[in-house]
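Here the structure comes first, spelled out in structure tokens, and everything after it is commentary.
Removed: one protein chain of the complex. Kept in place: all other protein chains.
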Amino acid sequence: MAAADIRVQAGPFDYGAVAADFARQSGGAGAVVTFLGLVRDDGGRLTAMEIEHYPGMTERAIAAIADEARTRWSLDRIAVIHRFGRLAPGEPIMMVATAARHREAAFAAAEFLMDYLKSRAPFWKKELHADGADWVAARDEDEAALDRW
Amino acid sequence: MAAADIRVQAGPFDYGAVAADFARQSGGAGAVVTFLGLVRDDGGRLTAMEIEHYPGMTERAIAAIADEARTRWSLDRIAVIHRFGRLAPGEPIMMVATAARHREAAFAAAEFLMDYLKSRAPFWKKELHADGADWVAARDEDEAALDRW
Amino acid sequence: MIRVLYFAWVRERIGRPSETVETAAATVAGLIAELSAREDRYAAAFADLRALRVATDQQLSSFDAPLAGVREVAFFPPMTGG
Partner (left out) sequence: MIRVLYFAWVRERIGRPSETVETAAATVAGLIAELSAREDRYAAAFADLRALRVATDQQLSSFDAPLAGVREVAFFPPMTGG
């Protein structure tokens, strides 16, 4: 079982460079899927996004999710990067990447990782506006998305 | 409806640079999904892959598939690159990228594009080995995959 | 006068990528019958229609499609892109 590359960090990451490295190191895999999550600017209303997390539990939770993905699908590689701290509109928040022999496994594993990261990894988003700040509420769809796996 | 960026080319493409540009130009979208298809080396048995296509029809077929994706999902951007000609093991064959407000649409559209490109865009792959060459047979799963849309 | 194109193993079996055909066939199936009667390599290429796909004027089509007004017909195996 290939190791998962998991990074939880405050600083930015270079999506294109990470994606290219991931693909390069996935020699033999026929299919690579990446997901990139960006801070939406909400039509200019958003000043910044603040992401809080639970150090220690975060890494354990992501590793457990990645392990589960690797038991469900035959994967060549997994990478997960998730930032915390203050992010500007348009900035990358997080990404996942999966590599597999066939596209079905790469897509399914990437969606599985996203669904579980959304609702089972201890991150909380706060949106900062000119007139205040709001914690982002969990979407019912995100919890419901777990039922399909 | 945002235009789809479609390229059919013999030369290589820089996956990381394309993915990074795509994400950068998807300002406002919260979710970017990319799929990259690579020539598998089949344990070193493969010498090269040759991809034949139907110039003219190829571009029309891909454009029609992209149009269909944009009627089904609310997408900010679509990009499709597909190569033809002779490719070495490990080389990128093709990629799709989708950008949307939410991840569900970005994932669904990327999978839809892949399923239709596999079976409805006029490309044919031939695998070259030391001892001969074989046209890749269409997989029943690939045709069946269209039924879910 | 219809331009006929062949791709992948259909092209290899027939031995050419394209040709211009003078035909009075009303449908794609009629054109296939004419071509198959011409030479063994055509008959071999068209022996199993389940293994073939056809496009008329660069759109996926069917063997019973009419040829009236069609300028280009292409024969090829199921596609394997992506």
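Labels A, B and C are assigned to the chains in the order they are written; within every chain, residues are numbered from 1.
Going forward, contacts are C-beta pairs under 8 Å (C-beta built on N, C-alpha and C of every residue); 3 or more make two chains touch, one makes a residue touch a chain.
Because the structure is a prediction, the values reported are computed rather than measured.
The undisplayed chain touches these shown chains across the complete complex, A. Touching residues on subunit A toward the chain that is not drawn are 37, 51-54, 56-57, 60-61, 82, 93-94, 114, 117-126, 135-138, 142-143.
Note that in this section only the chains that are shown with their structure count from here on.
The chain with its Cα centroid farthest from the Cα centroid of subunit C is A. Inter-chain spacing, taken between the CA centroids of subunit A and subunit B, is 23 Å. The mean-CA centres of subunit B and subunit C are about 26 angstrom from one another, to the nearest whole unit. In whole angstrom, the spacing between the mean C-alpha positions of subunit A and subunit C is 48. In subunit C, the residues touching two or more other chains are 82. Of all residues in subunit B, those touching 2 or more other chains are 37, 114, listed in ascending order.
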